[in-house]
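Removed from the display is one protein chain of the complex; every other protein chain stays in position.
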Amino acid sequence: MAAIFGPAANLASKVFLLLAAAALPGGMLLWWRWPKTDYARNRREAVAQPVPFSHQHHVAGLGIDCRFCHASVEVSSNAGLPPTYTCMTCHSQIWTKAALLAPVRESLITGIPIVWRRVTDLPDYVYFNHSIHIAKGVGCESCHGEVATMALTYKAKALTMKFCLDCHRNPGPRLRPKSAIFDTKWHRTADTPSPATLLGIYHVPDRNLTDCSLCHR
Amino acid sequence: MSADEPVVDASLTMASMTDRICAIALREHAFLWWWIAFIPCAALVGLLVVSIVYLFYAGVGIWGINWPVMWGFAILSYVWWIAIASGGTIISALFFLVRADWRDSINRIAESMMLFGAAAAGIYPILHLGRPWLFYWLFFYPNVMTLWPQFRSPLLWDFWALFTYVFASILFWYFGLVPDLASVRDRATTARKQRIYGALALGFRGTRRQWKHLRATYGVMAAIMAPVVVSIHSIVGLDFAGAATPGWHSTQFPPFFVFGALLSGFAIVLLLVIPMRRLLNLEDMMTGRHLDVLCKLLLTSSLLICYAYSMDAFTTFYGGDQAERTMFEARVFGDYRPVYWGAMLFNCLLPQLFWSRRLRRHIPTIVLVCLGVVVGMWLERYEIVVTSLHRPHLPSAWGNFHGTFWDWSTLFGTIGLFLSGILLSVRYIPIVSMHEMRSLIAENRSAKETGA
Amino acid sequence: MKALLAGFATEQGLKSALQRLSAARIDYAETYTPMPPDADASGSPVPLWMFVGGMLGFIGFFLLMTYADVRAYPLDIGGRPTFAWPTFIPIAFELGALCAMVTGFFGYFALCRMPVLYDPVDECESFREASRNGWFLTVHSDDPELLDRVRSTLQALDPASLEEFSA
Partner (left out) sequence: MSSLNTRSDRLWRSLEEAAAEPGFLASVAQEFPQLAASLGKPVDRRQVLKLMGAVLIMNGLQACGSKFGGELIPAVKIPPNIIPAMPNFYASAHVLDGYASGIVVKHNMGRPIKVDGNPNHPASLGAADVFAQAQLLDFYDPDRAAGLSRQGIPSDRASLEKALEAQRSALSGSGGTGLRLLTGTVTSPTLAGRIDAVLERYPEARWVSWDPISRSGVRQGAALAYGRPLETRLRLERADVLVAIDGDLFDTDPGRSRHARDFSSRRNPSRTAEMSRVYAIESTPTLLGSVADHRFIAGPAEIIGITAAMADLILGSSAADSGAAQGRAMAGVPPWLGPMVADMKAARGRVFMHIGASQPPRIHALAHAINEALGARGETFELIEPVAHMSGRQQELRELIADMQGHRVESLLILDSNPVYAAPADWGYAEALRQVPFSLALSRRADETGRSATWFVPRAHDWEAWSDARAYDGTAGVLQPQSLPLYDGMSELELLGRYIESAPADSEAAVRATWQARMTGDFEIRWREALAAGVIPGSASPTSHAALRAAPARTSPELPGGGADALSVLFRADPSLWDGRFANNPWLQELPRPLTKLVWDNPLLISPALAHELELHNGDVARLSIGQASVLAPVWILPGQARHCITALLGSGRRFAGSIGDGQGVDYTPLLALPGTPKLTKTSGHVDLASTVHHNLLLETPPEILRHGTLAEYRANPRFAADSDHEPHLYRTVPPGPAVWAMSVDLNACIGCNACVIACQAENNISVVGKSEVLREREMHWLRIDRYFEGSATAPQSFLQPVLCMHCEEAPCENVCPVGATVHDAEGLNVMVYNRCVGTRFCSNNCPYKVRRFNFFAYGREQYRPAESWNPDVTVRARGVMEKCSYCLQRIAEARIAADRDSLPVGEVKTACQVACPTQAFTFGNLADPSSAVSQRKQSPLDYAMLEKQNTRPRTTYEALVRNPNPAIAADLPPPAPGRAPA
């Protein structure tokens, strides 16, 4: 009789099985790596805003302090967004005709707020509090990246739960002197106080910083 | 006919056996009875699909579960199916190890039963979840939350036991199937079937090497499957025994559940063997001897169950915990007493008929008893899950439970799934393990020759 | 390269043929039988592989769980100790068993170099009996007169079938 399969079938079947076997670890690798990618976390994507506001110009260029616009960052869970009035403190004097700023003037006249697009968002079941992080020596840059260099604002860090926990498990090295908290270009140098000293300075409490109840309610 | 009737008819030869079994798998057109049985089962599968889609859309609220009865049909049917599947494994693995000659002709049926029972059971744990799309959180894998499952939970053990059991069953089943696929391949006449069975047989030709390692490997596999099947049902028992809930908090649950697996396993296998030997006229391979043995085993496991029931009652009252007693009284005399007494009747009383040798051969009786056991085992799980939960410690939290349409539709859907699986395997897969039958036939031959 | 395929109606026939051949100092014959030839199953490496695979699975997953609970993210679960080793055992056992099964399954096929969908012997008409009731042996050789010797030896035993095929 004629054989059911030709000689080639042997190699073909073996190769097929090997590929099938390889698919499993491959899939697992993808499953593991994918959420970590910038794409999945939409990092480094500048979001189109009604007014193309440049942190680079305002912070690095003009040296305006973060707190001038994000006024409640030291006292509230919410850092706060500048009301139209804050923008107009300067722009009633300069660039009063600039087309780019039309929406701002519009808002002032109509009393209808400017609607900004959210850049850094946390899930609703995560209760992040700005004030306590500022109070304990965590710099803006630690989560928001070097905002001072952003012509258009984008999300700089992954902001996954792992990202939070990396710091909550070992805060010391991430802390910085009070003077440097709002300096997004600051980096650890030789004369920076040691993590231990910083923890002491800020009285970082002895509570378990990885308790679920710390962030989830 | 009597118990000393042989396990295979003397007239049976390797050739005739092989030809008949292969002929069934290779039939051009299925039997009429096959379609008559398959169509309603397929319809039930459709119902299952509908139920699942609606469940995922609306949420587990469509079921009757409530506060305090947070577990309902999903869990109890899951346990029921797992027991049925385990019964199959026990026959095919455990009795292989003890070299029970009567097992060879029915172990393929037992294995299909294990496979599709496990399939029916396997979907329940996921349906049961409030947020089923997150079931993968029970796997451990490095994730961006840096979170791991909680290994102290019997539910997690159960999840992994089920995972292992399903996959191991598939491997075990397929491994024992390979030589028979080869036989079918060589009997096949059309190129399509030759290629399909040929590919599935993976080129098994019965060389010395293939046979040698096959026997060795299959033996060890069986030796692993045996503890695995015991462990999965014990762990299912721990899902309950691990809780402090009245009615669950009992150390005897793991063995108790294994007894249940035996009982329902033998019942279902009988229910499958009886019509098949008739419809496929395999009486000469599945002889009265088989029925006799299975009935005896069923009787034995029924006695084990009786013991478990009585211990359940005894510990409750000897323990003297008020909540336990209240719950037990509610179980025996309360709204759900039909469930309790039903289980008693079907699982303890009815099987006692098999003390009579005559009834062990009386087909209608066997079918009746087995059907009774199948229902009885379901009732037993209903009693364990629902009646235990409906009487918690605080009287203020007492409640009641009633299955909704969707509870029942899912249950019958899975029954459809199981039966369609069995029917498909009857249609396309050698229903008797031919290579093991050959050895058996050969042994009988040689036995006779030496005897003569 | 040529080969001979001889089929016998009984296992006994095959056995005697093999004896003849080995008597003729030809002992590189492969056999094909419908059921395990009663050669002993001992000496197969697969059981050992399965044991090792199972053990590795058990230990590996036990350690993984220990790492997860003790090192990676220790949580206070109802005041139980973080290294709750007894609770790790069921899962470790199950997955160990699964590893053993998988090792055995794939180990077997690897060992038998399966799948081998094609084998020259398939070309022989009579060979289909091998999975039914025929007991076969093949002898491969490049040396024609050796094959002739074999053929004559086998024909003496009047085999059910005797075919030559090119391998």
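Going in written order, the chains are labelled A, B and C, and every chain counts its residues from 1.
As a convention for this text, a contact is a pair of C-beta atoms (placed from the backbone, for glycine too) under 8 Å apart; a residue touches a chain by one contact, two chains touch by 3 or more.
Every value quoted in this text rests on a predicted model; they were computed, and no experiment measured them.
Engineer: Could you tell me which displayed chains border the chain that was left out of the figure?
Structural biologist: A, B, C
Engineer: One chain isn't shown here. Among B:260, B:392 or B:430, which residue touches it?
Structural biologist: The single option touching the absent chain is B:392.
Engineer: Just name the one of B:153, B:315, B:352 or B:365 that touches the chain not displayed here.
Structural biologist: Within the whole complex, the residue contacting the unshown chain is B:153.
Engineer: Hey, which subunit C residues sit against the chain that's not shown?
Structural biologist: Residues in contact with the chain left out: 75-81.
Engineer: Provide the residue numbers of subunit B that touch the chain removed from this figure.
Structural biologist: 58-61, 64-71, 128-132, 134-135, 137-138, 147-150, 152-156, 159, 239, 242-245, 248, 322, 389, 392-400
Engineer: Write the list of subunit A residues that the hidden chain touches.
Structural biologist: Touch set of subunit A with respect to the missing chain: 71-72, 75-85, 107-108, 111-118, 121, 123-125, 127, 129, 131-132, 135-136, 202-203, 205-208, 211-214, 216-217.
In the analysis below, only the chains that are shown with their structure count from here on.
Engineer: Please work out the Cα centroid separation of subunit B and subunit C, and write it as a whole number of Å.
Structural biologist: Their C-alpha centroids are separated by 29 Å.
Engineer: Roughly how far is subunit A from subunit C, centre to centre by C-alpha average, rounded to an integer in Å?
Structural biologist: Their C-alpha centroids are separated by 57 Å.
Engineer: As a quick test, compute the distance in whole Å between the mean CA positions of subunit A and subunit B.
Structural biologist: Taking the mean C-alpha position of each chain, the two centres sit 53 Å apart.
Engineer: Please output the residue numbers of subunit A that touch at least 2 other chains, ranges allowed.
Structural biologist: 4-5, 10, 13, 165
Engineer: On subunit C, where are the residues touching two or more other chains?
Structural biologist: In subunit C, residues 73, 75, 115-119, 127-128 touch at least two other chains, as defined above.
Engineer: Within the complex, which stretch of subunit A touches subunit C?
Structural biologist: Those in contact with subunit C are residues 1-10, 13-14, 17, 165, 210, 212.
Engineer: Flag every residue of subunit A that touches subunit B in the complex, lowest number first.
Structural biologist: For subunit A paired with subunit B, touching residues are 4-5, 10, 13, 28, 31-32, 35-36, 158, 160-162, 165.
Engineer: In the complex of these two chains, what residues of subunit C are touching subunit B?
Structural biologist: Those residues of subunit C that touch subunit B are 11, 30-37, 39, 41-44, 46-47, 50, 54, 64-65, 68-69, 72-73, 75, 77, 80, 84, 87-88, 90-91, 93-95, 97-98, 100-102, 104-105, 107-109, 111-112, 114-119, 121, 127-133.
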